[in-house]
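Here's the structure we're looking at; comments come further down.
Incomplete set of chains, arranged as in the complex.
So that you can tell them apart, the chains are marked A, B, C and D in the order they are listed, and the count of residues begins at 1 in each.
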Amino acid sequence: MENKYVKYLRNETLPTEFCVGCGCGTVLNLFCHVIDEMQINPDDIITVTGIGCSSWIPSPYFSADTLHTTHGRAIAFATGVKVMKPGKHVIVIAGDGDLAGIGGNHLIHAARRNIGLTVFLVNNYIYGMTGGQVSPTTPSTVNTATTPYGNVEQPMQIAELVAAAGASYVARWTTYHVFHLKKAMKEAISKKGFSFIEICSQCPTSYGKRVGKREGIDQLLDFKENSMNIQNVSGMREDELEGKYIVGKLVERNRLEFVDGLLNINAQFAEGVR
Amino acid sequence: MGIKRKKIEIEIDERLCKGCDICVILCSEKVFTISKKINSNGYYVPIPSNIENCNGCLICELICPELAVILEKTELDELVAL
Amino acid sequence: MNIRFSGFGGQGIILSGVILGWAAVLDGKNAIQTQSYGSSARGGSCKCDVIIQESAIYELEPEHNDILITFSQPSYNAFIKSLKEGGHLFYDSDLVTVDTNEFPCNSIPATDIAFKEFKQKIYANMLMLGFLAEKIRFIGFRAIEKSISQYVPTKTIEMNIAAFRMGIDLAK
Amino acid sequence: MNNQKYLDSLKNKTLFLQGDEAAAYGALFAGCNFFAGYPITPASEIAELMSRELPKSGGYYIQMEDEIASIGAVIGAVWSGGKSMTATSGPGFSLMQENIGYACMTESPCVIVDVQRSGPSTGQATKGAQGDVLQARWGTHGDHEMIALSPWSSQESFDLMIEAFNLSEKYRNPVIFLLDGEVGHIREKVVFPDINELNIYQRNISLEKIDVFGGQRIPPMIEFGMGQRIHVTGSTHKSNGMRDVSSMEAHDTLIRRIYDKISSNRNEIAHFETHYIDNMDYLAVSYGAAARPTMGAVLKLRERGIKIGFLRLITIWPFPIDICTELGKRTKKIFVPEMNLGQVSREIERFVNCPVESVSKIGGISHTIDEITNYISANI
């Protein structure tokens, strides 16, 4: 017998190559549930991804059209896809290093442009695939393969940044919050315009072991214990929020979607050159 | 509208499970136990040994990183079932 | 002499190879060590090759091995073909089932012994190294012990050497 | 208005166009319906024209945040049914290199215009050059082949752009359109054809499930949204598109096929023009902007009784080896006027035994006819 959501996967690629207990699998699992519950035909989905463990969630596992691009460029490629296929769900899933590190510029500009992509950024606080180098989201003071004496940089607050850049929908959840996250994924996919979820996820191999959480479950329990809903944090000091995962919906608003904007222009010429 | 009774079946897909034990630990009803049996990929697949305790919260099925938890929830209409 | 260590990531496969290679150098020989890494080091089989020679080493990736050490069934399956005719097979007898009798076989339940004797499975690799070193006497024990003490964390040197020596004993 | 109506409205028109503009119109005639770019001198005119004309013909123009994003969007559009292109100059072309390799690896047909300016680096931004010829071939990492074309007039810029799209679709490879700042900015007469009489290569699309990345030398494409759930990756892949990054065979098969599909069709792809080669002692080889004064010089030299032939390259990559080899046997010396320090001249050296002399000029001003005439006169 098989889990009924496995039908959404490319069966020949299973079991996944993710490490034991990796959160990427949970994101994949939830994504299947969401597609199922929303009754979306995978033929109407185009997934776009970059390079990194998290990028493997859609590529190769999820069975839909899949564009596995270069490191950091998923959103740029997805922009071309969405413009030519505005009727499809164009869904980008990739890592923090990929989308917010090297790819940060495409992220903020796509949010600003409000192009109708759905982006799930899997933030595992590290460069997983390359073996555990510091990422833009690695908390300060953590030792990684390239911060052997502790990280002196501040971690990026990606969801807040994307909200400031102009996205139509922004939320943050962790892989522990499977019910909330599932709901948020549905909202994000339904939302017209640029929608974005930062998913805090465990990486036992490359991150967890560096913070004394060697098993996937250890980080999950950390998510469980240290999450706070965004509605409850206003007024709290930066130091009070350290080590906390601020979850919840940050933004939901309506603005002109980019491809609609282009289509409006083209419509002006529908009857002749103006 | 009658009272519903749920029938739940849980299985773990041996082919897919990697023995991370997340289901074991996060299940509030302790439905799963860690096994000693290795599958062909070298992982210890948990056993859903206390299915009767399951409250149908679905967290195991949703959170399993390998889509290995097979959970079938059949809702039986109490009136009919009686 | 081409030696391949193989198994899962996390079993100390690569460390074994590095220690052996460096020991060979300390023993005055030429040695190179290579390893597979990256995504395949996470999921599937992982391997570490060591070439040891008196003369300069020009080959980089041996096609065939004189010795294969393996700690998992998938890696055994993957690499048994690489073993030369007359090559030696070493394996953890609890973790690997051998389906050929082409090769001289040497096995101990290294992981199990490590867990029983040293409370941690991770010492299985040093047990196996000792076992190998005694069975195929090609590198001095001194050199290997010196290499071990340079490569393992200071706090674990003693335990690792103890495991290594137990491996030697088991081979006698 | 759809593309057909739009193109009908341009039928047989004669305009006074810059090479850049002519290239853009050529793209529209070729069926280009997606342009993503980023402004840069001397290529911005292409983007500007496309932003104005594409909506009229039912296509889409988008200005991205940089050149990397531009080529990314172009490739994304290709797999979503677009005939797509971008245009840039040296600095942007350098930035695009990683994704140009991706386009090669995924066999994504698209056209990348590089209106060459005087480099390296920012150099002389408003001055033309031909300094990116070897970059067009070798700019991205790893083994690959490349198609690159270089027009010498506005009219050829128009015509050749259609050919660029055709080659790109036919060989499923990116095509580099090597304009130079000089040709890009000269304004001269261009006559548009009747679209209905043009030969536009239609993308070879399979409606059945096939191997999109192998099986035949140039597999047909399947696009997104066709229900085939294709997998496109710049990692080494099997013929069905699925990643296989550990097998030597998978890599060797894929890369050699991609390589061979171009190099084995060299003579079909390689366009050139010859003048006076039946009766020559010397040969001039040139292309793009430099070919114009070279042609002028050849005419002058022949008037003076010097038996010089002229080979004008139109396709630069794959390099027209056969004609070079053959002409190399029949000449005492080859002169190669180029607006660089000698790039095509190097390639010629591989195939001939006679001396090859680069007549190089850099600094943003094209050779005059007299300069070339005098140089050749003095060096024969």
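By definition in this document, contacts are C-beta pairs under 8 Å (C-beta built on N, C-alpha and C of every residue); 3 or more make two chains touch, one makes a residue touch a chain.
Given the structure is predicted, the values throughout are model-derived calculations rather than measurements.
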Subunit counts for every protein chain kind in the full complex: A x2, B x2, C x2, D x2
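Following the convention adopted for this analysis, only the chains that are shown with their structure count from here on.
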Separation of mean Cα positions, subunit D and subunit A [Å, integer]: 38
Whole-Å gap between the CA centroids of subunit A and subunit B: 28
Length of the line joining the C-alpha centres of subunit B and subunit C, rounded to whole Å: 40
Residues of subunit A engaged with two or more neighbouring chains: 16, 18
Subunit B, residues touching no fewer than two other chains: 41
Residues of subunit C touching subunit B in the complex: 8, 72-74, 95
Of subunit D, residues touching subunit A in the complex: 1, 6, 9, 34, 36, 55-56, 58, 60, 62, 64-66, 68-70, 72-82, 84, 98-99, 102, 224-225, 227-235, 242-243
Touch list for subunit B against partner subunit A, complex: 11, 13, 15-22, 25-26, 41, 43, 59, 61-71
